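Just one protein chain is left out here, and the rest sit where they should.
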Amino acid sequence: MKRIGVFVCHCGSNIAHTVDCKQVADEAAAMPGVVHAQEYKYMCSEPGQVLIQEAVKEHNLDGYVVTACSPRMHETTFRKCAGRCGLNPYMVEQVNIREHCSWVHADKEAGTEKAIDLMRMGVAKVLKNEPLKAATIPMTKRALVIGAGIAGIQAALDIADNGFPVTLLDREHSIGGRMAQIDKTFPTLDCSACILTPKMVEVAQHPNVELMTYAEVESVGGFIGSFDVTIRKKARYVDTKRCTGCGACIQKCPSKVPSEFEMEMGPRKSIYVPFPQAVPNKPVIDAPHCRYLQTGKCGICKKICPTDAIRFDDQDEVVTERFGTIVVATGYQQFDISAYEEYGGGRIPDVITGMHLERLLNASGPTSGKIKRPSDGKEPKNIVFIKCVGSRDEAKNRPYCSKTCCMYVAKQATLLKEKLPASKSYIFYMDVRTGGKNYEEFYRRTQVDYDGHYIRGRVSKIFQVGDRLIVRGDDSLLGRPVEIEADLVVLAAGMDPQHDARELARTLGIAYDAHGWYTEAHPKLKPVETQTGGIFLAGACQGPKDIPDSVAQGSAAAVKASALLTKTELTGEPMIAQCNEAMCSGCGLCVTICPYKAITRQPKQERIHGKMRERMVSTINSGLCQGCGACTVACPSSAMNMGGFSDEQIMAEVDALCQR
Amino acid sequence: MRYGYYPGCSLTGTGIEYGLSADAVIRHLNMDMKEIRDWNCCGASSAHNHDPLLSIALPARNLALAEQQGFREVAVPCAACYQRIKAAEVAARDPLKRREMEEVIEEELSGAIVARSLLEIMVHDIDDSALAAQIRRPLQGLKVACYYGCLLVKPRAIAMDEAENPMTMDHLMERLGATPVEWGYKTECCGGSLTLTRPDTGVQMTAEVLKYAKLAGADCVVTPCPLCTSNLDMRQGTAEKKLGRSLGLPIYYFTELMGFAFGLPMKTLGLDRHFVEATGLLQSLPVPASG
Amino acid sequence: MSALSPKSGSPADCAVTEGHVGLPVLDPPPTAAPDTGKTKNGEWQPYIVGFACNWCTYAGADLAGLSRMQYPPNMRLVRVPCSGRVNPQFVLRAFQKGADAVLVAGCHPGDCHYGTGNYFTRRRFLLMQRLLTFMGVDPRRFQARWISGSEAPKFRDVVTELTEQVRPLGPNRLWREVEP
């Protein structure tokens, strides 16, 4: 039997006042296995620890129990103390006779009785303790940032500035994300491109950053410290090494396609860069629309290119690379307004979305910044904004607030008034949410200085009569329905998760909510961490966010990622699950229950009756397991157990408690 | 037997032209459809204002009869009846509700029989070529405002098409050669249920519907509902007074236009039984070159 | 939804509510002889084993201590990493060894330190409670509670309540008798 010591702490009078410590020590000394029991005034103090260390040596202890304050307070102290005298730190248990006993029970007799029970529980447990050792995981000093919107760019820049190599990946062929499409930004009204493009250039030129655009993540293996990421680099049909970005090919290409960047309100070519300041500023060919690639006829771009950069035989390339940590910054997409049949279901040309208006306002947009409505190019006079479209609407399965639209509508109404002084903006709202620095002041200016006419109520229906739009809404403050004849209606379409956000989440093994927003590890205290070690979140992929918040998160995620990258190896959690392969039936129940995907089923070769057989057993990945214990309960074969909180330990505790 | 036909109370009364034309078209197309024997009123405008259980029990008896008589589906021409019968069908899918209904009607319900609007049957169950083969007088150049009313498309649980912009009848009209106009009042309420209790309110609503049909450039309005039709047709004069302008919009049932396109006689279809003269417009359509 | 159709909610949903499931309660009447194992001055006291999640309830109990809240000394807490670590066997064992009641306590649903652990606990608890009821344990003897790290008063109230609820039920002798 193990040789156990018990150390009863007085905590000054904190414990000793209502617990008879001597009686506890005496009872302890009488327990089988206990070879030494002792009380002392302050166990955690320097002399207290020396006392423990000497006792360990003197009595040749295999482990000990400290009956004192909460283990949440001093467990680490007493474990380290064990380490210093050559004992495995996990051969120590602390039981709580202060917070759970002396401080809450004034009756000394009852308190002492309970303290003794708790002490017995500790002794019973430590008798079953096994030495534990934390595994170490090597760290690959390289980060991957998925998504190169403003959040991803910021994260990549900050990691790179911390001195670590980082790959910034985006599936589109320019970085910049949605912010590149926006005209001016609230609440300062500085031009989006003017503040974004310098960052785009900076990140592209940073010696520690590798840009990987027009590329998608296909699969992710491994875990924190060594993620193996398989990436598909899509065929561009342009040799970026040769191409100088002169643009001759673009000019001459005869095939016009509606530009996604311009919200299909303007054309682009089949060989194109999405917008003039794009980074990298070299074109790609949109294969489904290229005449040559579809029919074999044309090839004008190839003929005209002065550097012979066109490669019609280009192929997708698939590479696998290893990264130590990943930042996910895949952003959002605008809600698809076709779900609102009552607003025309996207079929009425002059009912547009916020992003359309950003492009109409933009000097380099399809109308060169002139406000022309899509149907007939006329300048609108009466403009109606409708807020919370695709937000705060349970019937459309979008119960959440999109957080940015209140402010961008105020911004757009201001800009419209500046461009069209004779126009009038009517803004239907349910609430105006301006919880940011200088936001409320900005909204006030929209109302007072820019003539924005706010109406409290939702719009029920929009329909077209001739070239006008009839908008029917409620003015709930007035208490009457109202009707507006409008020339242009702007739906403040909310934010949706990327259409494929769930697939990416499954590839990465991170959690997402009912709508597809990525779930942070803790809503308040771990806002950029995920449940999966080594993977961080930044920007609107985690939930609707404006630019300041996205940038702040980008930097926060970068700090978290950099903190990992400074390490050469990581220490794992020692109190984790352990699978007894001999007992495991390979049923896989544990695999599905594990919140961290820490368990895999793997084939195991075995010699049974002289023959080699293969069967499936579960294995724990010590880098991923966080020690929650869910698998141990799920396992029908009792094959799963947990270090530090084993079935045997807990059973022994229960037995000890009940056996009085 | 495929469809049990449930004409409802209106189709022999105010909606007689619907009854006649539906009958003629069903016969002409040789459809496997027969009237449900001993059907009763579904309680349309009133039962639901009285008692929720009564409002599903009355139509449920018809579903039970249809099942007993071996029908697989119930074809309902009247939109008001459709809404009620469909509601009973939906309710009967819930076993608890079904038991309650069975107790009240003293008949068994399997919960399997399906109620469908006649419009939807005509559009979805008769294929394009079969329909095209029947057309003798295509409705060339006829600009129709397809008016669905509320009852076929709302509420969502019983709707036969989208609530805001249904297209079923538009497709049918296109197949008959007519041109459906784009307009915003396809499913706005005409005030049908208020006709008798609040005629003033009702006619104001009717006038709005007619106004927007006219503004959209329609020659006529086509409907799948006897309540809507009697409002839009019978009260068009009053509506004109209210609007201070003449409208002159004939109101057709889609079955009348089908029958006309098939070349059936106008009288058989009841086209002579309208308040707003309805035969002239059709007669003025270009006659197709023979062959 | 139509005016007529019922709001969703099938009878199957209703069956799995917390607590009473309509099975017979076979607990011995409170007048049964006191169990000597659990006496203090010869007077019987309920003896309760609690399983507490390290991150929430255990911390809540610590806070109750720091705040010097007073509650009956009848419960002994076993610390576990997560309420999801509580194997039904532990609970059975406690009852078998004569615990008068068992509490499983953890973070509020949605607040689990490990993301999902306490959802499992909740499901498992309901099943457990049905099983125990079937085996003759009064459902009041087996309870699950969500107590966060800041809910010290709740912790105090739960211990007090549980003690008082169990007291009239008398000692759990059911399985002690079965035991060899």
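For clarity, chains are labelled A, B and C in written order, and residue numbers in each chain start from 1.
Operating definition for what follows: contacts are C-beta pairs under 8 Å (C-beta built on N, C-alpha and C of every residue); 3 or more make two chains touch, one makes a residue touch a chain.
Keep this in mind: contacts and distances are computed from a predicted model.
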- Message: Can you work out the missing subunit's protein name as recorded in UniProt? Choose among "3-methyl-2-oxobutanoate dehydrogenase (2-methylpropanoyl-transferring)", "ABC transporter permease", "Heterodisulfide reductase subunit C" or "NifU-like protein".
- Response: "Heterodisulfide reductase subunit C"
- Task: Would you mind spotting which of A:396, A:419, A:468 or A:515 touches the chain that isn't drawn?
- Result: A:396
- Checked against the full complex, the residue among B:188, B:219 or B:256 that touches the missing chain is B:188
- Can you work out which residue in B:50, B:99, B:136 or B:241 touches the chain that's missing from view? B:50
- Contacts from chain B to the absent chain lie at residues 9-10, 12-17, 37-41, 43-54, 57-58, 61, 100, 103-106, 150, 154-156, 163-164, 187-189, 191-194, 196-202, 204-205, 208, 234, 273-275
- Could you please point out the chain A residues that touch the chain left off the display? 342, 392-396, 430, 456-461, 472-476, 479-482
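FYI, only the chains that are shown with their structure count from here on.
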- Message: Can you compute the centre-to-centre distance for chain A and chain C, using the mean CA position of each chain? Integer Å is fine.
- Response: 35
- Note on the structure: Averaging C-alpha coordinates per chain, one finds the centres of chain A and chain B separated by a number of Å equal to 53
- Averaging only over C-alpha atoms, locate the centres of chain B and chain C and give their separation in whole Å. 61
- Message: Under the definition above, what is the set of chain C residues touching chain A in their complex?
- Response: 37-38, 40, 47, 49, 54, 58-59, 61-66, 68-71, 73, 76-82, 84-90, 93-94, 97-99, 113-117, 120, 124, 156
- Task: Would you tell me which residues of chain A are touching chain B in their complex?
- Result: 341-342, 345, 347, 461, 463-466, 470
- Task: Would you mind writing out the residues of chain A in touch with chain C in their complex?
- Result: 70-73, 96, 98-101, 103-107, 109-111, 113-114, 117-118, 121, 511, 519, 521, 531, 575, 593, 595-596, 626-630, 632-634, 642, 645, 647, 650-651, 653-655, 657-660
